[in-house]
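Note that one protein chain is taken out, while the other chains of the complex remain in position.
Chain IDs A, B and C follow the sequence of writing; residue 1 opens each chain.
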Amino acid sequence: DGASSNGLSPEMIYRYSRHLLLPNFGVSGQQNLLNSSILVVGAGGLGSPALLYLAACGVGRLGIVDHDLVELNNMHRQIIHTETYIGQPKVKSAASACRSVNSSIQVVEHQEALRTSNALEIFSKYPCNSNNNMAIFFCFNLVFLIFLSFFILLSILPLIHYDHMFTIMWILMISMTEHFVRYDIIVDATDNAPTRYMISDCCVVLGKPLVSGAALGLEGQLTVYNYNGGPCYRCLFPTPPPTTACQRCADSGVLGVVPGIIGCLQALEAIKIAASVGEPLSGRMLLFDALSARIRIVKIRGRSLQCEACGENSKFTQQQFREFDYENFTQTPLSVSPLKLNL
Amino acid sequence: DGASSNGLSPEMIYRYSRHLLLPNFGVSGQQNLLNSSILVVGAGGLGSPALLYLAACGVGRLGIVDHDLVELNNMHRQIIHTETYIGQPKVKSAASACRSVNSSIQVVEHQEALRTSNALEIFSKYPCNSNNNMAIFFCFNLVFLIFLSFFILLSILPLIHYDHMFTIMWILMISMTEHFVRYDIIVDATDNAPTRYMISDCCVVLGKPLVSGAALGLEGQLTVYNYNGGPCYRCLFPTPPPTTACQRCADSGVLGVVPGIIGCLQALEAIKIAASVGEPLSGRMLLFDALSARIRIVKIRGRSLQCEACGENSKFTQQQFREFDYENFTQTPLSVSPLKLNL
Amino acid sequence: MQLTLEFGGGLELLCDSKKIHNVNVEQQNGEEKLTMKDLLSWVRTNLIKERPEMFMKEDTVRPGVLVLVNDCDWELSGQLSTSLEEKDVVVFISTLHGG
Partner (left out) sequence: MQLTLEFGGGLELLCDSKKIHNVNVEQQNGEEKLTMKDLLSWVRTNLIKERPEMFMKEDTVRPGVLVLVNDCDWELSGQLSTSLEEKDVVVFISTLHGG
């Protein structure tokens, strides 16, 4: 299919030439990106730029989770959506934009609210019951692969030594598991406290790094959780804040470009982890103040031994995750309708 | 037309509600934005996010200057363009994206390379000889306005006192001049040294603030020039660097999301100036290192009395600007074709 | 003792919407060193103008507030027992959840 020795097709070499030229990134960085899979939870203010840049840079598989519809009052900051998509699902609008920027990557739509009942499956497994065409196509692929594997195995059976049997079967199993293991990296681009706890816990349970961004008013925050022995969200915030301290953009407002900046920085951190370049923002937190144009990057605590999610004696299992009541824990609903604005 | 007492239509109130809710921005900030006009020079890596966020936030008139065509090797970072626009002018593609995000603002296309021969006109005056439909429409508008003004003036002539005549004529003249004065703020999103000197000088000659961003490899830089008595580009860099120090993204590569972050920050600075909120990044420079996730905001020199462009004894006039040879000054062409990549 | 105190993430609303406060905090009871515990009670008395429960809970900051002494999480320097020095910068920032 015209792939050259470095595994990149001529079209890819042309498309990603500015990345390939980079001494600190190069062919290996791009190959890592193309082999990676990243899930962005939330296609709103943070998700818009994060998704566009992740699609453009060549992440192999890009997933989008959102249950909302595009509204006119999103348009001031959610630049991935166009006016023609008003009233339609954000996931559909965002996926279409990602594909129009880069048709060579796989974009997966998860048009549903993230809940404890589906988070583990969305983050880690291939949902064969998805109503997504691409998903069905991949399931077919998978069944085909299993059949092919057995056929090959049977045909070469007389030729191989008994000891090698297990190695071959193991390799086949791993290659098949690849189709099930869903996302390497999770990007939290959501807008409320219970979802943030839920995403972090799910990442801890599944051992996935989490790129977490937040923006409100004229400020933004960014860090990487659960990466390489670093802290998780609960290590920093073991007790949820009072509900009065959990303002949302819909209630308190946000300058559109502030989540834009944080979302771009989230894409950068996810790219660095996926491509294995540079030092991700783990154990550090970026604090952004738009009005005064001041940015602090501060050192934060490491993993807490007492953490209920990731601590030494923690037994936070998949089963416990499924049963945890995040709305009750934070005294905040996972999703609510915005307040009406009276001017 | 349904406008409420604050001058915002119900649709605007709904669209910009998250801005209106912001205590430090509010109705006055949004009105300032709606009345402002911003020109972005370059619809590439920096211009893509800058334009999308400026369009989305409600800048009244948004201009785009670029002479390039969309290429596949732009797509890894120039997220405003879609694959369907490959081979078409960047200005057309970018303008279409801006309009699809916000159809209620005026987007002006300048499909030409910025030169000393056209920069003053593009930055400051309305080009009635433009081949742009919107421009022709506005010229019609203008002629109509002038006729209307005279008609009104004549009809109310017997009713008014002679002393008020001048006041009324002055108001009419100001309102007509508004149609000629083009852009309040210039955003430099270009990619080479001679253009950067040219844009800065033009801003000095016309007294306009300049939001300047740059990105290369895994680094970015940002500052505001010629704002409120602050330095211009030549105050910082009176002598051009050797041509060997002027690498371009096409030659040295760039990680796509790095200009994304700088472009968003450029939009933010332009918005702050346009809306008259916060402290713009004048006299300070932001230095961004993507690999290590480090950001410095440093204090830079003020306006130089000896500056050849903005200094006390400088007589850099419009005429001199027109005749200045920027290519010779920097020993670099204003635009060149990129090197071919061999892997 | 000259200190720079910064409030962010909405906490500035509790002290006249002012983010940066250059303050002079005197050690009480003739004690030699000033700890974060002393500073917290000083802030509560002198800077917090409304809703103190949005800043403190019992004798420490409320859940969801990060405290940074010279750009470093106070968990790393001993939380309430962190002792402060001349010209230290202390940041109180509420975590954001929006997007």
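Everything below uses one rule, namely that a contact is a pair of C-beta atoms (placed from the backbone, for glycine too) under 8 Å apart; a residue touches a chain by one contact, two chains touch by 3 or more.
Remember, predicted model here, so these are calculated numbers, not experimental data.
Of the listed positions B:259, B:278 or B:311, the one in contact with the omitted chain in the full complex is B:259.
Contact with the chain that does not appear here is found for just one residue of B:44, B:278 or B:311, B:44. Considering the whole complex, the residue from B:122, B:189 or B:310 that touches the absent chain is B:189. Which of B:71, B:121, B:219 or B:279 touches the hidden chain is settled by the complete complex: it is B:219. Where subunit B meets the omitted chain, the residues involved are 42, 44-47, 189-193, 196, 213-217, 219-221, 236-242, 244-249, 252, 254, 259, 262, 285, 287, 289, 292, 296-301.
Operating definition for what follows: only the chains that are shown with their structure count from here on.
If you average the Cα atoms of subunit A and of subunit C, the two centres end up 34 Å apart. Centroids of subunit A and subunit B (each the mean of its C-alpha atoms) stand 34 Å apart.
Subunit B and subunit C, compared by their mean Cα positions, are separated by 41 Å. Multi-chain contact residues, meaning those touching two or more other chains, occur in subunit B at positions 23. The residues of subunit C never reach two or more other chains; the list is empty.
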